[in-house]
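Heads up, one of the protein chains got dropped from this complex, but the rest are sitting where they should.
In this document, chain identifiers A and B correspond to the written order of the chains, with residue numbering beginning at 1 in each.
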Amino acid sequence: MSATLLETRQITRRFGGLVAVDGVDLDVAEGEVHGLIGPNGAGKTTMLNLLSGHLPSSSGSILFADADVTRHAAEKRAIAGIRRTFQNLKLFKELPALDNVMVGLHASTRSEIFHALLRTPFQRREEREIVERAREALDFVGLGPFADKAAGSLPYGHQRLLEIARAFVARPKLLLLDEPAAGLNGAESKALVDLIRRIRAAGTTTVLVEHHMDVVMPTCDRITVLNYGKLLAKGTPQDIRHNSEVIGAYLGKGSALKRERAAQEGAVHAAP
Amino acid sequence: MAYDQLLQTLLGGLAIGCIYSLIALGISMIVRATDIMHFAQGEFMMIGAMAGFSGAMLGNLPLPFVLLAGTLGGGLIAVAAELGIYRVLRRRRVPLINVVISTIGVSIILQNGARLAWGSEPLAYPRLFEAGGVSVLGFNVAPQLLWIVGLSLAIMAALTVFFRFSRTGIAMQAAAQDPDAARLMGISVERATVNTFAVAGMMAGAAGVLLGSLFFASFNMGFATGIKAFVAATLGGLGSVPGAMVGGLLFGLIETFAGSVISTSYKDAIGMVTLIIILLFAPMGLFGRQGRQV
Partner (left out) sequence: MGIIVNPNLLRILALLALAAVPLVESNSYWLHVFSVALIAAVLALGLQLLVGMAGMLSLGQGAFYGIGAYTAGIVATSFGLPFLLTLLAGGIAAALASLLLIPLVKLKGSSLGVATLGFSIIIHLLILNEEWLTGGSLGLMGIPDPEIFGLNLAHDEAFYWLCLVILALVYVSIDRINTSRFGRALAAIAQDEEAARASGIQIALCKSKCFLIAAFTAGLAGTLYAYHSRYLSPNDFTFNKSIEVLIMVVVGGLGSLPGAVLGAFIVVLMPEYLRSSGELRMILFGTAVVVLMGTGNRGLIGLLQAAASLVLSRLPSFGRSRYVVRPGE
């Protein structure tokens, strides 16, 4: 049983009268791909913003690698090893793709203005390494040939991959993916599944917020389901697939019962 | 400070504050409708002052006509600038900062054009208000100040009514808040923008007549006052109409009181320091609204 990398305890976020996330206990094990799903408005993206530090919490705590990061600002968490992509794509549109990814290495590198002014050997070596690692990351997501194109000029699917490259280049301890499959077609979704598997193989822990079940199911080790801001269910994809409460939340209570009855009838007919 | 001196200072501060408000209102309206930081607003005021002056000289006209001439002058030059320059630039889809810099160009053109037309010497406004003290609450005050405050408040009230109840005013607000939705409702956003400039220019023009009557008119009277009005609008929250009114009055009061209580040579600085302090605590100004940035 691997160690818990990320844990939230009764994390809550209110917006005036609305409770977007309500006392959620999430635990993510090191090395796993952890899915975060739920119907629209369940609080998934709010949850992600709480995890990345882009939104402060109203109450509760967040522990990352055994350290309490609840009050830490977003950039501090990023430096500590939490990286993310954004649902609405936040690329540096006018910069080349390569530069976008190079920014991802900002916190892992050290050369200062002083070094840059004097072009010290240290700075030149570090710049070469940054470019090299950035190119590797672009290759890793399949965008190698597009390194010099302005990020804003890339097709939508490529832009999504570029955000992942920027978040992944620093080999973060925890990668938060915010609906990476949104707007992707079938082939692109399959490529995404493959990419997430390769990220997992590289040793990065991932939290995946996603709607598309054909991306969630094949990649996730465990899944947490939210509904109306509350924790609804936790478990393996198998458990979640057959959890009637989860089905009810997505499709409405009536269809959950229908499914159960169908499953029972199926069992009756299958029996010899 | 003696009571009548206090009252005079207060009234003076309100008067100049009202003038700042009238200009700041135009600035905020334009920002709200087009995101343009209009650095030539002070020059619209100056043109209004000059137009009023010429009107007074031509016909020896009384106050209402001079005010009308100034208001129309300001409005016309504003519409000309919008139709001739800003709209053309927007159609060419230049970046916003380019349009902002072009307003500086317009400011230069208007200042130097005015200098050619009216000369470099300051022009004395004819007496529009009765001289001699008027008694208010038993104290002696200059009537011009009362007139300026009264007229300005009347103009601002008329503006509020215009925005609230007239079709054109409501259309302007709709176009400013959500141009696409307004278009879907059949509102011509282009016409609303022209109207915005017209109203902003008219108010600046009126302010010019009032300011001219208080001191004098000259080709460069717009620049410093325009910048201060800009500061006042930012203080109140750039883009906010109530913010511009409050910001202008506040700025005028602070400036005038600082001038008489602390030091006249650092009068301007005190207003700026106040602005900086307020922005540190309320980065979007007192009534700030989230807007697109340059």
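Some points to look at:
Going forward, a residue touches a chain if its C-beta (ideal position, glycine included) is under 8 Å from a C-beta of that chain, and two chains touch if they have at least 3 such contacts.
Predicted, not measured: the structure shown is a model, and the values here were computed from it.
The chain that is not drawn here is touched, among residues A:A65, A:A150 or A:V193, by A:A150.
Take chain B: the residues that touch the chain left off the picture are 31, 37, 39, 85, 88-89, 92-95, 97-99, 101-102, 104-109, 111-113, 116, 227, 230-231, 234, 238, 265-266, 268-269, 271-273, 275-276, 279-280, 283-285, 291, 293-294. Where chain A meets the omitted chain, the residues involved are 52, 54, 73-75, 78-79, 83-84, 86, 90-95, 99, 102-104, 106-107, 109, 111-113, 115-117, 119, 123, 126-127, 130, 149-150, 153, 166-167, 170.
What we mean here is this: only the chains that are shown with their structure count from here on.
Measuring from the averaged C-alpha position of chain A to that of chain B gives a distance of 51 Å.
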